[in-house]
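As you look at this complex, bear in mind that one protein chain is not there, while each of the others sits in place.
A, B and C label the chains in the order they appear, each numbered from 1.
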Amino acid sequence: MTFYLALSVLLFCVGLAGVLARRHAIMALIGIELMLNAANINFIAFWRHSSAADDLSGMFWMIFSVAIAAAEAAVGLALVILVFRHRRSVRLDELESLKG
Amino acid sequence: MVARAVLPEICTAFLALLVLTVDLAWLTTWSESARKTLLCVVCTLALGIAWILLDRNWEPVAIPTLGWMASPGVTCLKGLIAALTLGSLWLSRESSFTKHVGEYFALTLLAAVGAMILCSTQHLILAFTGLELLSLSLYVLTAFHKDRALSAEAGLKYFLFGGVSAATMLYGFSLLHGATGELLLPKVAMKLAAGPVEPIAVMGVLFASAGFAFKISAAPFHLWTPDAYQGATPGSAAFIASVSKLASFALLAQVTWVGWNPAGVAGNASLGSAKPGWIAFFAFAATASIVIGNLAALAQSGFRRFIAYSGVAHAGYMLVGLIANTQDAAYSVLYYAVTYAIGSLGLIAMSAILENRRGSDAISGFAGWMRESRFLAVCLMVFLLSQAGIPPLAGFFAKFYVFSAALKSHGAPHGVFWLVAASLVASCVALYYYLRIVRAAFEARDLAEAGQAPGMPALWITRAWIGACALLLVWWGCFPDKLLSLLRGS
Amino acid sequence: MTGVLDILWLIPALPLLVSAILSLTPARVKGGAAPLSIGALGLGFLIACAALAEAVSDPGQVRAHNFTWFEFGSSAVKIGWVLDPLSALMLVMVTFVAGWIFVFSIGYMSHDENFTRFYCFLSLFTSAMLGVVMSNSLLMLFACWEVMGLASYLLIGFWHHRPSAAAAARKAFIYTRIGDIGFLLGMLWLYAETGTLLLYDNGAGCLEANALTQLAGAAISTGMAASTGIALLLFCGAIGKSGQIPLHVWLPDAMEGPTPVSALIHAATMVAAGVFLMARIHPLSTATASAKPIVTATAPANATAQSAQPAVRMEAAPKSQAHAEAAAKPTEAGGDSTSSPTLTLNVMAWVGALTALLASLVAVAQYDIKRILAYSTVSQLGFMFLGLATGGPAVGVFHLLTHAFFKALLFLGAGSVIHGCHEEQDIRRMGGLWRRMPATFGTYAVGMMALSGVPLLFSGFWSKDEILHSALAWSGSKWPFALGLVAAVATAFYMTRQMAYVFFGPHRGHPAMYEQGHRIPVTQPHESPMVMTLPLGVLAACAILLTVVGTPMWPWLHSVLSGHAPEVRREVSVGVLFAMLISILAAGTGFTAGWICYMRRRASGFNDGDPLQTRIPSIWRCLESRGWIDELYKMSFGIWTAAAGRFCDWLDRIVLGGGVRMIQNAALATAWMGRLWDEFFLNGGFARGCEQTRNSADRASLVQNGQIQRYLRILAGALALVALWIIWK
Partner (left out) sequence: MEGGFIAMPTDVILWILGGLILISAVMSLALRNLIHCALFLMVCFLGLAGLYLHLNAVFSGLVQALVYVGAVGIILIFAILLTEGGGTETGSHLGSQWRTGIGLAVLLAFALLGAVSNSPQTTQAARHTEEPTVREIGLKLMTDYLLPLQTIGLLLTAAAIGAVVLAMQEPKPRKDETP
């Protein structure tokens, strides 16, 4: 069990590090996807180790989160493309018209 | 019975699809404003008729397996959400920004469905999907002004911040799920109270709280707020500021009061040191919000960003009520959220008029407002003073309820006392910046010098919404229990 | 029987209605404003008189009319109004004095283009004050209190084209808000402890025996009883509103408004509200754990304790048992008794005495006719608090009432002088006016003698004498009495000085008036019209007539305020006579000194130095700059800000990295907060404040640099820090 949890922790933090360190918007998106996947590992692991026999809640969490992740990816990429049309670049550190 | 409990959501969702179909099928050749007007009328009529036909005298319905809970009070809250949604839809007529009117309306209404779901769910998966429905629609709505680079930038920033927060929140839920194995808030509370709280449960609660802090824009998770408000069109900004905040607070109140209450299960108040760490976290967030929100609001020269920062401060005040964690406090936070949402809708409508009139949303543009439209100036004053918490207005009672509920709680009297004291001191600072705008509006300004004719180019319908909001704030200020009994459903 | 009680709400409602009507009236229509406002107040006055008659008929009874305003949680928040001698007297006084001020304004403001708006604000202001006076719930009281603050903001800044007026208005608003935080906290605390904000509610109110015992018993962590804490917090509100040290600086600036407004603020309303509040909650400030306080509707007063000791007349309605015991002692002073006053009373007495002294000294060195009166108000308010603390509500409120009349009189007189001298406010430019403005001179003289306490004939003498007496007999300390005594001397002195400058000696008009070699000024001072002198006359008469209700022979007011029937006393104790002698001596000293300094050696020209200035220049300078209080605030907060700034620089240099940057920003925010306070405490330079705020906020909002990844770093940093803290706690 600890193995899965540790794995998910590491995956979550790798994703977070990617979001924080990479300049490219799509890479940030990839990071977010990894973070969501980290949660999924937990859900499946907890489902497998759950005490109630007919408890499928972990499974359903995972299914719904996958759907949400897909929707998020679609919207996020559309936004990235939109920004790219305006600026011809999707470097995150160049997005600073809004501040103060 | 079940149908009645989810009727508002079903109506709104169907309306969204209907509007989309109608627009795409028949209206594509019309002008943008005509389409907006027609769709606004359709939405208003549909929601209005639904509201009139709705039976409001029934016993509360709880469907435990679905984690659904509805009552006349909750339905009233949803009615308020519908009304605020309509307000922001009508407000979208103030500016021209898109050719995809049907999509805009459909997305706004779908977001409203998400917001309504948040009001009555006690199911963690449903709560998360509802939150995401709301958030995803909002990201798109923020970026909807496709010709504006600022709008796209705001949308992307909002999305990235929200995406990270959502992932954090989901991770928190996964840990919480692992520690408790439950999906329904009451059962989660029971599990949390049953034994010593495990570290992963604490972490889960903490991560989920961070996600909530993003939704309610509490510092230091507030950083998206000013950018999103500034970049979005007035209608979207109004929706974010009013509906999204209101629904998020409704959910958060539910979660903290029902799900994470350390003493939630009768007879087991002895959790002591093992209580989940969200109280400490929210105390931290509340303090930070109050300080940062008020200070930054003081420094703003743009009205939209000003609204955003003052909203951060208000989130801090509301968190003080949540920390108290009593039933009364939960209701008082709802009350606060409602008055805040109404005030924000009004203020953003003002900012829309300001931008149309002066070309920018600089606060200095309010000079001479009084001369140009007495009605708008007085309404502006009502909104600002209500947000500032001056007694005869609803905003004062919101603060009064929240703070007195906080002081009455017996969880951590001293800590809460200091928090309340700090809030009051901060609200004194806040008063200063609110008054600054009021004074600007009432100052004389030479119109000829500014090269502008008297009269304010605001649609009468916008004026009507503004007037209605101001009237509500005054009315609920004079009779505060009206709103409270509405929310309680009595 | 309950007839008057049922229509009592009309008293504030009428002016409110008038104000609403006037706010909708276009500015062109000037005709109806004054008659309407005055009519509403007149009607209110009649009702108040009826209410007074009823209250006096059975002074021990507190009649309250409560109703539920709204439900909150399990408990309902009720509001209502109360009719007891205190509120009835205040109602009569406020409607009467404000009514005459309204009349006076007809003349004074006749040329102003915003005449209607002025009456609109005045009515709103008065209505709020009336609401404060009669409300039976702290919540309602607070609401009216805030409305009054808002109205005063509008009125002080009425001539908003003057920068100084706008600054003064903001200063007044902010300073009183500082006090109000205390008020609000105290109120919330009280609500949390007792669950009610009603003052009197058939035994369930928070000023009645049950709640008081509970409050006095409940101790908080510092060892203070809850009642003490609450009373002190409420006192903060009173300090702000009534301009006591250290929040007094707004009051002298508040005279930037039109003179009738000053009269209203300084006499009948606003500042009186603070004193009134403390009188209202007096049971709370005397509540001690051992002694059960005796002021309720159910137990009509402590008549036994009082009648057992007829000789101690001036002990004036001891409301706590501590005082009742003190009074019951045969040693007539009652001072060195066994029980000492509560902490609240101590604080109140010291604050009051210090304010009285400091403000009266500062008043000696001012040249602006209204500013002198303003400082005099601060000083007299100090006297009132001293009286409240040492002698109970009756003593303080008596002075409040008499002061309302003669201070209104003085301000209106000053207004008349200013009007007559063509908006001249500097007393060095006046002089010799007694011949040109006889009516103003006569009434002003009455007011002046009442204020400085000329014996026997003037109301001010009796009320002040009573305060001095009770301070002398106070069991706490003798120092407040000494301070008060010096203040009384100074009062007589500065009033003599003012009279000498304004009304005697040659006229020293402004140089601009002597145009092209004319020997006499082009424009002469002139007497004001009838509509302005009539109110002066009426108020002057009242300042004298009010004497009859408060002499030791027939202390009607005390008896009524302390809840029992008035009766005539035949014997007057030695202590009373002694105190009277002392206060006569004090006034006499002041007059004589003033006479020597100013009357014998009259100033003949504008540039003649003040006699005191030539003799003791160093002290004079201190007083002239108002004790350097404003500068003191500036200095102390400035130093703090600079230190915080240096600390931030240091942080900036040695600490790098995103997570810790938060701390730096917090520190910056602190520094900036300090600067903000600095600006608030400064001389009202708010325009400059905004500028500085903007600059420092640029530093403070470094966080929001538009970089989404910085936002995310802050998010992650906060999360990581809290997570680490929770795990390894």
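We take it that a contact is a pair of C-beta atoms (placed from the backbone, for glycine too) under 8 Å apart; a residue touches a chain by one contact, two chains touch by 3 or more.
Not measured: the values here are computed from a predicted model.
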Contacts of the hidden chain among displayed chains: A, B, C
Options B:T75, B:S137, B:S165 or B:S217, residue touching the unrepresented chain: B:S137
Hidden partner chain, residues of subunit C it touches: 657-659, 709-710, 712-713, 716-717, 719-721, 723-724, 727-728
Interface with the undisplayed chain - residues on subunit B: 6, 13, 17, 20, 65-68, 99-100, 103, 106-107, 110-111, 113-114, 117, 121, 123, 125-126, 129-130, 132-133, 136-137, 139-140, 143-144, 146-150, 155, 178-179, 198-200, 202-203
Touching residues on subunit A - with respect to the absent chain: 1-3, 5-7, 9-24, 26-27, 29-31, 33-34, 37, 40-41, 44-45, 47-51, 53, 56, 59-60, 62-64, 66-75, 77-82, 84, 86, 90, 92-93, 97
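Here is the rule we use: only the chains that are shown with their structure count from here on.
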Winner on C-beta contact pairs when B-C is weighed against A-C: B-C
For subunit B paired with subunit C, centre-to-centre distance based on mean C-alpha positions, whole Å: 41
Separation of subunit A from subunit C, taking each centre as the mean of its C-alpha atoms, in whole Å: 62
Multi-partner residues of subunit B (each touching 2 or more other chains): 156-157, 160, 164, 168, 226-227, 299
Interface hub residues of subunit C, defined as touching at least two other chains: 701, 704, 706, 708, 712, 716
Subunit C-facing residues of subunit A, complex: 16, 19-20, 28, 92-93, 95-100
Residues on subunit C engaged by subunit A in the complex (per definition of touch): 701, 704-709, 712-713, 716
Residue ranges of subunit B in contact with subunit A within the complex: 125, 128-129, 132, 136, 139-140, 143, 146, 149-150, 152-157, 159-160, 163-164, 166-168, 170-171, 173-175, 177-178, 181-183, 200, 226-227, 230-231, 299-300, 302, 305
